[in-house]
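Other chains of the complex are left out, but the ones given are in their true place.
By letter and in written order, the chains are A, B and C; residue numbering begins at 1 in each of them.
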């Protein structure tokens, strides 16, 4: 459920990114796979104005019971659920089989919002940098019903929903008084906002790359630039549709989302729009890095050629003069002059000096 | 019915691609050609909740009978049907003559969805890599009526509809219970999804090209890049409109497609959108390959010039010094010193060494 | 009425292209010019289910009579009609003076569809390569009324409407049974479809250019590329709006065009869309030609520099060694050794050989 994008270091092979996660072409849609699994944790919370109950690792029966009880329910699954769990949830909360198949699919998907009448299904992408430096793009799936939310996220790395869980557990927070749609908004909001610290970090790396490029571009620089560009492209692909998803939540008049929550989602939309603008800024930066790199190669060539030209231009005339007096003509009067040899050294120094002065005037040195 | 696109190997001449497949300008529209043919196989399936009957190579009479019988019908044609067969089908199922002409047209067409009132006509493109390495883009034509589907696809290569046929033949699968629109969806879905393994393979080739470019760009690299770009362009042209076709199927309220099938088509649309995003990623990769190539040529020039400069800068001063002592002046005191010759070798080594140190400091070496 | 675009050969001056064909700014709109003329042929056809009458070079009176008679009428004009003829037609068929002015205007115009209530006026561009190699873009003007079509096209070159005339003359063809809108569609269709063979030819030339570029780019190549790009730009400008024109005919609910004819126009729209996609492909090809050209210049520079570097790197050390033994020091023991001279040749060969090996290892050779 993770997609690698490692800027400023040999990129994870894009091949792994493509394991597009679809079954063989032609298999029945909505097929759940029994060989998939690895749920790390399931947390069931039922809450209303009066209070909140939390059950870790609830039995399927409990999930179904929660559904029946009348209180608002939040089932949060960390990890990739197996077919059995999904079937129980699907039956209890009337989740569409295509949505359940999407939950199980490995690898990051395109963010989307699908309305199945009584439930709303949203896929978002969470971005995280793992302790070992890898960037991971992890799918977050959210179901919203009239009085429940089901969320599925990756088990590795930081739990994105921890702050929301704390707010819901706190008696002071008005969250419990509001409907399931507000909890749903809070979950969407945290996934969107988690991009800000991430992008700040990414921006720092880009800046280091620019400094490297201006100061001391090496042959590896082009690799680094390409990696940054590819990482940015992966990020764009993962993040860009999120803005449209949040916009659809704001605009579509889905009765599951109340008018007041819609105002909050509008705020969330502003953040998503800002994230995309930051990404675009980074993209321009990355593309101007290539310009800088190319001009730095050219500048270096100019340097090399200048050294060659200066050396050749000084020593070629000198060598010529020395060769002249190495000729074996019998009648070369200079050869016999007593001061000829010191004089020739004066000539050597004068020619070299004149050249140097000329070079400095033409700014070759 | 095949379009070649061979990346990473001399491309099939684009000329063959253009044989646009249209008759001479000014011929009557909807003209069926009798000189065209080569149907490899016709399979007629009639099915309902109760069971399924399969007839290979049915007579025209059987096709017409199937139409009359009340059960759901699927006629699948592998190869390019001749005018006689098309006329029979057109009469039995009320297919429009323009659509029938499109079925006969050789070469890949632009994917499209046309509604002719009682039937829906869809053209898609199937992409396949043949055993000999050629990429083929093959037209798939689908007709949907209230209780029938007619499909026409290429006879060469793998049969794209084999998995669907197996699902329909299996008693366990709910496909037979659903209407013809669901079969139609299944056929569209398989054509769309077959692009995923293909693109995975194409991505691997692009990656190899990038590795080649970074490690060891040769003169042929520019040819390889151009071939990849052209293949991508051909793919984009063949695949891009498919997303719009599937979208039209989802959005247009054609009564031939039921509400439930529309949900499945929405899923299929997501896949089509993802395919286009993958293609765009590849396009960016291919275009950055050219950047890498150009910078690699420049780097190589820098290398060559550095070698020249180092050699020239070391040996020009040395040669000059040697020339000086090859001069024939009578009064050159050094020439008579006993240790002069060893001393000059010390000078030679010192000058060369100083140059090398200086080069290393300026990172020329 | 002709616009030149000559790829792969010195382009006709774009100046001639601009003679935008408008009167002096500020002249009255709808002014017909008497100094214009040169009608090569006028053909009047009146037809209905029963039969067809053809009159070449009809009198104005005949034109007006045709209008009155009740049968369907097609007046086809080859060449540029003078003011007198246009006035007769305008009066008989209620054609708008602005449309008539457009018919007279020399040079290719922007394709457009204008509805003047009782008549529909369409301007298209026909593209043709003349026997002498020039590309010509020629305006085709079509008027559609409830029971007449008036068409005006260029007299030079091939008559684009010949195939339609043959179909109309043939008793077997159902064209006569259909309304004037179908004839109108047939004329639009032939103008659109005539681009296919033309583009096929253009594509062949582009391909030759690409082969030239990869094999043996000369200084003229940049001229050829520029010519191809300019020709493509001219073609795009002439052809691009045609798709919108045909689309407008399909979408706008003009009562002059029947529902069935609209289906045929939809087919024609598909062709127009395909033509634009082909043009876009060519445009990408032409723009990648410049990339190939630039990289080929760079490669050639690399070649030149490699030769220089190899020669200099081999002979500079050799010359230095020779200079050393040309020094005139009195105490140079080697000079007196008997085998010194042959030995120095061994050194020469060894140094040169070592260099060559090193060059081959670094792939300079």
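Here is the rule we use: a contact is a pair of C-beta atoms (placed from the backbone, for glycine too) under 8 Å apart; a residue touches a chain by one contact, two chains touch by 3 or more.
On a predicted model such as this, the values are computed, not experimentally measured, just so you know.
Chemist: So 3 chains are in place, but how many copies does the full assembly in this file really have?
Modeler: The whole assembly in this structure file has 5 copies of the sequence.
By our rule, only the chains that are shown with their structure count from here on.
Chemist: Which is the least count of steps on a path of touching chains running from subunit A to subunit C?
Modeler: Counted as steps through touching chains, the separation is 2.
Chemist: Between copies subunit B and subunit C, are the contact residues mostly the same numbers or mostly different, with half as the line?
Modeler: different
Chemist: Provide the C-alpha centroid distance between subunit A and subunit C, rounded to the nearest whole angstrom.
Modeler: 43
Chemist: Roughly how far is subunit B from subunit C, centre to centre by C-alpha average, rounded to an integer in Å?
Modeler: Roughly 27 Å separates the two chain centres.
Chemist: Hey, what residues on subunit B touch two or more of the other chains?
Modeler: Within subunit B, residues 294, 298, 301, 305, 308, 312, 316, 319, 323, 326-328, 332 contact more than one other chain.
Chemist: Under the definition above, what is the set of subunit C residues touching subunit B in their complex?
Modeler: Residues 160-164, 167, 173, 175, 186, 189-190, 193-194, 196-197, 199-200, 203-204, 207, 210, 214, 263-264, 266-267, 270-271, 273-274, 277-278, 281, 284-285, 288, 291-292, 294-296, 298-299, 301-302, 305-306, 308-309, 312-313, 316-317, 319-320, 323-324, 326-332, 362, 364.
Chemist: Help me check something: in the complex, which residues belonging to subunit B touch subunit C?
Modeler: 13-15, 18-20, 22, 24-29, 96, 98, 109-110, 112, 114, 116, 219, 222-223, 226, 229-230, 233-234, 237, 290, 293-294, 297-298, 300-301, 303-305, 307-308, 311-312, 315-316, 318-319, 322-323, 325-328, 332, 334-341, 344, 348
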